[in-house]
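Only a single protein chain was left out; the remaining protein chains are all shown in position.
When the chains are written out, they are named A, B and C in that same order, and each has its own residue count from 1.
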């Protein structure tokens, strides 16, 4: 059972997220990067391939060229899965081409630019039966998985309130810097970022973590977004009221102007019997609160954890693993799925999670545009 | 300069909050409790007075009797300040009587049942020039005061986002218990609690902490409240969107159904230059985040603090003081004000804070009743 | 059941620790300070009495005068308990006089200057049957009491290792300041501090917390002390190896030169079944670790606590009480004892704890003087 041959689109020299995907694929040790289209500039792409030790033959000039050449190879030499880490607007056309030609996919978020594109991809995945993973990386942390499994088992009783936060600070330094605000950060430019900055880039992670950990669907949203500065067109900050059902409400808070904060994601789920809280910056702690017992702190690599959490850490307890290992856990799930091995729902976020995310982003933007009214997701 | 003679209305046998006020007044050592109306049942009131070592002569049958008798005493023996710790609906008529008869007041929150009553008290306080303190106790913590002073000095730059939380759990056990939900907790009964449970009891603290620490006024609110259970009429849970100005938004989150949580208040203020966060359950830590420096943790009893914070702890650094000392700090401010000593704005919450609080509660309830629309405060 | 009449020796104007004792006695509401000898300078003593509203008749010129006058009063007017908060060298002679004349005592630590004096007091307390409390204040925290009760019930199994720390920083600023080191801090002067600075002042608290929480006696010590600076004669820093039995060892670490630290006391007890850790700067958290369960965090005011812990907090859960309330808990125990009410062993540290402390300090100093050898306590 050799390594799975992997390709990559984007992620060349200087690309942060492509590097993260490669590291994760190496950590889980199930994949071998053998080719791809690493840069829109072919020369830079070849330079990158050389640096990575990738054969120049398989450093392709375009996605089309890559598909053609790979399909011409014997099946056991062919790239079977492709990681798409290109700018957002390219995800959809590239993903579509690969799916229709039989390649499994790992795709960066946001999955597409529109809901329609997202639904089209979902349809294609269903039809082809191919594996498609969306890298909502935080779902790869063992304690997020533990949270999901505990909730699924009913440990919390009836859920009564849900609150998720994603507060970030790095853009704050930029918007108060001396350079141009918009050219400084592509996320602030509608042409590249789409309809939303804050909700599209980070709010959607909070959304995903809620649906991932609780297994519930958010039905309606009412949002209040804030571009903060006059010359910025997209939201840098916002709050979203959530309705899951008549008696279950919640809130998502997200902001890119929390100066000095790093990557402060918190997901809290409050139930009739107990509550759980997880904080991304200390990802190996899961707090459980109950009316009758001392607060409990769950940590990875202990027999008391659920199976999916337990498998998420390879080191003994007390040896903190981090974000790369979380992403590696998602890649591990992809490998299991591709190999036809048993795996638990939740080992990687799916194309359906991508559809849900696009619907969330667009609903939130609509709610705000219409004057902070309820919009169905 | 002897102790200030103090009276109390309510707070007799078994009353938790009356005991807290007496402890606080003893801690700050400026007051001497000499009389009052401790219980609606006169026998129980006398029983309490005997236990406390209060002269039976000054254990009065009614507020009217008390006022009459005290005014008949020579000025230096007379009760000068009264602590009102009766059920909410009585605050207004009692406070009015005392103010019109020249007594200073310390009043429990919520100050009144309606905005009009609150404004009437504010008018009276202005006219009489008497000292009136509303016990938003959390404002007595040294690190809350430090937060206020740092923001006033401009340490945060332009404020960009404000987020306050008050999550509690004790009612959760009750609503899932075997007894009657409503009779079990008077806060759930509109007759006693007024128009709101969660926002009126705890949300208003979050509101007050925001206005106290930032010196800003919330202009508009949009709320989504949740009674959680079919047979409960008042909100047990809710989220309130906040508008301070066109470019400054925020959120208050409050819930009484966070099973297993204790008294989880968090106030975060994010500015262009730096951000501050304070958490009530570890009240002696104030966190400051900036884009360029390590996170800083301010603690009481250090020379780097502002004056009002520095005076808020009497023990050397590292000897944690708590909630009783916070309330004692408010009583200390009342004493300063009554004695005509110099004191800083903010040493105790005022009747104006009470007016603001009532407006907040009613605006939030209105917003929700009208279908989650913006309502001016 | 009126308040217990209390006297105080020392604690006049500017005295920090006397103020703490008075606050604590007021918080627990069982005592009324009616007289004493507040200052070696009689004029200042009277000035203080006036400020506190204490009758000038009972502001005495000397301990002898006080005893004589009080004994002449009818029993129900007489001071029954005296708090001794004078410099260390005076504790013994003053305590002896009061005990032999039938007064109950609350005494600051260190109880005496020598082991012999301590044993003499213990003998006197036994003979007279009077209540004698030594204010090892940290034992008044609810979670320290919870730790003691859990260990007594066997929750930890066989104890395997004990580690206590008391690290402080405030003297660091002084020894690196521009003034004289020794005149700046009386604790560094053998005439006032006795044989030890660090171990006598703070190490002994760590010692006491170990014996208090575990119920075990330390049998032998081997110490290595460090005066840190050439011109300082006493220890500012040290480590003490501990032997409880052949198979149970431990360590006490104490230092007054931990620049920037506040009052960093930690007591950890490791057992065959579970372990407990308590940290003074967050005194309302008690951590329990076990091989098979998530880490548990015990907090005050919960039904899962043992009785003595549960009674140690008067506010509902999540309203942090602090060091004054801890001292008030000790005063409450004294009142119970004096009133002949049922109380649990451990509600206040006893004269025997004082004897143990003096033996510890002298053994540690001897071990170091002899070249770091084992010395029996």
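As a convention for this text, a residue touches a chain if its C-beta (ideal position, glycine included) is under 8 Å from a C-beta of that chain, and two chains touch if they have at least 3 such contacts.
Predicted, not measured: the structure shown is a model, and the values here were computed from it.
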item: Option from C:270, C:304 or C:343 whose C-beta touches the chain left out; value: C:270
item: Residue of C:70, C:122, C:163 or C:306 in touch with the missing chain, whole complex considered; value: C:163
item: Residues of chain B (touch criterion as defined above) contacting the omitted chain; value: 288, 292-299, 302-304
item: Hidden partner interface residues of chain A, rising order; value: 1-3, 16, 19-20, 22-23, 26-27, 29, 32, 51, 53, 168, 170, 261-264, 280-283, 299, 314-325
item: Missing-chain contacts mapped onto chain C; value: 157, 160-161, 163, 167, 169-170, 172-173, 176, 222, 224, 226, 228-230, 237-239, 241, 247-251, 253, 255, 257-261, 268, 270-275, 288-292, 295, 372, 374
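Note that in this section only the chains that are shown with their structure count from here on.
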item: Interface composition of copies chain B and chain C: same or different, split at half; value: same
item: Taking each chain's C-alpha mean as its centre, the one farthest from chain B; value: A
item: Rotation, 0 to 180 degrees and nearest 5, that superposes chain A on copy chain C via CA atoms; value: 180
item: Distance from chain B to chain A - Cα centre to Cα centre, in angstrom; value: 43
item: Centroid distance [mean C-alpha coordinates] between chain C and chain A, Å; value: 55
item: Distance from chain C to chain B - Cα centre to Cα centre, in angstrom; value: 35
item: In chain C, residues with contacts to at least two other chains; value: 299
